[in-house]
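Taking it in order: structure first as structure tokens, then the write-up.
All protein chains but one are shown at their positions in the complex.
Order as written gives the chain letters A and B; numbering starts at 1 within each chain.
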Amino acid sequence: MDIEPDMTRAMKTFNRVPRYGTAVGRIMMHEATMLNWQRIERLIESRFEDCITVLIDTEYGPFLEGATVAAEVEAGLMAFLKSQYELLDAICAGTFVPDFMHLKYDFHNIKVFLKLSRGESGAEPMLSGLGSLDTERLASAVEGEGGTLGPYWEGLIRDLKEESDAIDGPGAVDTVADRVFLEKRLAIAGKEKSRLLVDFSRAAIDVANLKTLLRGRVLGKPPEYFADALAAGGRLDRSELVGLAGDPPDRFSARLLATRYGGMLEEVLHSEDRQVRLTSLDRDSDEFLLEKLAGMRRMALGPERIVMYMLKRENEVTLLRVVLMGKLHGVSAPVIERRLSSTYTRGGVQV
Amino acid sequence: MAGRLPVNPNRMELLRLRRRLTIARRGHKLLKDKFDELMKRFQKAVAESLALREEVERSLAEAYELFALARSETSEAELDEALSFPEANAELRAGKANVVSVVVPELELGERGRFDSYGLALTPSLLDESLAMYDRVLPEMVRLAASERAVKILADEIERTRRRVNALEYVLIPQLEETIRFITMKLDEFERANLTRLMKIKEMVSE
Partner (left out) sequence: MVGAVAQAAQGAAQASTWGGLTGFQWAIFGAAVAFIGGGMGSAIGITYVSNVASGILVEDPDKFGSLLPLLAIPGTQGIYGLITAILVTIFFDLAKLTGLNGLLVFFSCLPVAFVCLVSAIYQGLTAASASAMVARRTEELGKAMVLPALVETYAVFSLILTIYLFTRIPK
């Protein structure tokens, strides 16, 4: 966010490589250590103990060594992700990339403090260790004491607070913050004039909006919920989506299928198999976003490659979590594989 | 064999015992009927509760598997944050019901809030389904709790009733019968002794 927005496009092309070249070089070495599909397949086939043994030889080795229960696996994976974010902060200091990547976790922490400040009963939720903002300062900023986080964050927190206070119910903070997160991320990408990151952020907004719309209808959310929850900036017009929320089912699905995401939604809307309906939206939307990421390889030497690497690592961590937790909870191999099917792993993990 | 009661063998006692026997027989019959009825209810309750338990366990296992998948798709912190301030709360109403004069508990789940008080955009879709499943299972779990408790109470009651029936059937009634027979025999004996004595006296008088 400290980046000069008025850099001309022509200068950018020439600046890109000197600015990001070294970081990209280091990322290339880390890309080489990602798990390949054969290894993932072996993990799916093995028992939990063997999974850990397989992973000992990888980047995950030091973090997962000796893990036997779910909590240790979770802690190990989080520590690994933390190490990746530390790498990112080290190699991309002074650029927008850390801001772009940390945003999600900063919003997570903001949500936690906002929820606590609303004073709704419940246990204190977990903070994320991957945010870029100091949590104590964040807490005091949410309390309304200014002057510690700078005008950008303080203004943002104030807006979030006002908007979520206007809505009833415990879901308000999540509803508003998730939407603002997606819009802010798009704004960062737009400020940087990175076409691929803008594309990715817009696609992420579309996917999130579709998920909200489909799930919200199943859960019977009221129409005003969609006006609060759907984010602007995607390729699908927000106001049209809000209008769609009240349509009868056949008209609703017909209009969704007519959008550019129709192919992705076909299974979700029409499949007879309940398992398919349940998992295909998440899986297909992940696959769709990963395909967007694959497009970033063309910009081989810019910040996009670094973002791609980070997102793929996050995806890999999620994938490992699905496999390892699945093993620990006795989920059968075919069920695990169905959730991870085809490009989710093949396209997502191989560099 | 049941011993006889320590009573004086006289006619008063006999009448009293006869009355007791009639009452015991009637009581036995009533208890026996109650026992049969309880048995019938019990068997039905057990079958119901077993079926319910099977169903609840199956639903829970399924919900658990879905939830395990859903939770593995996000970090623990994210899930924790998403579910930390639930709107849903449950209100449990407890009452009593009478089954063949046995008091069994009756549980009912009252007003509940919505469980979906988390953001839909960034959480896994499986979460909806697994939580909806838990939501559907909860009333059944409450029903199962009531039904299993009722089965336990019925079982205790049946045990008690059977002990009573058995006590009547194998102890009290035989004892009474034995005693009555004893008193009758004793009385007969007295009668005969009396007769003999009278005959003897008559003989002595006539000599």
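Quick note on the criterion: a contact is a pair of C-beta atoms (placed from the backbone, for glycine too) under 8 Å apart; a residue touches a chain by one contact, two chains touch by 3 or more.
For clarity, every value in this text was computed on a predicted model and none was experimentally measured.
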>> Given the contact rule set out at the top, which of the displayed chains would the hidden chain touch in the full complex?
In response: A
> Among A:24, A:139, A:156 or A:307, which residue is in touch with the absent chain?
Replying inline: A:24
> Among A:35, A:78 or A:91, which one is in touch with the chain left out?
Replying inline: A:91
>> For review purposes, identify every residue of subunit A that touches the missing chain, sorted by number.
In response: 14, 17-18, 21-32, 91, 300-301, 351
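Here is the rule we use: only the chains that are shown with their structure count from here on.
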>> Quick check on the complex: what are the subunit B residues that touch subunit A?
In response: 64-66, 68-69, 71-78, 80-82, 84-87, 114, 116-122, 124-126, 128-129, 132
> If you look only at subunit A, which of its residues touch subunit B in the complex?
Replying inline: 74, 77-78, 108, 111-112, 115, 118, 120-129, 169-171, 174-175, 177-179, 181-182, 208-209, 211-212, 214-216, 218-219, 221, 229, 231, 278-279, 281-282, 318, 321-322, 324-326, 329, 331, 335, 339
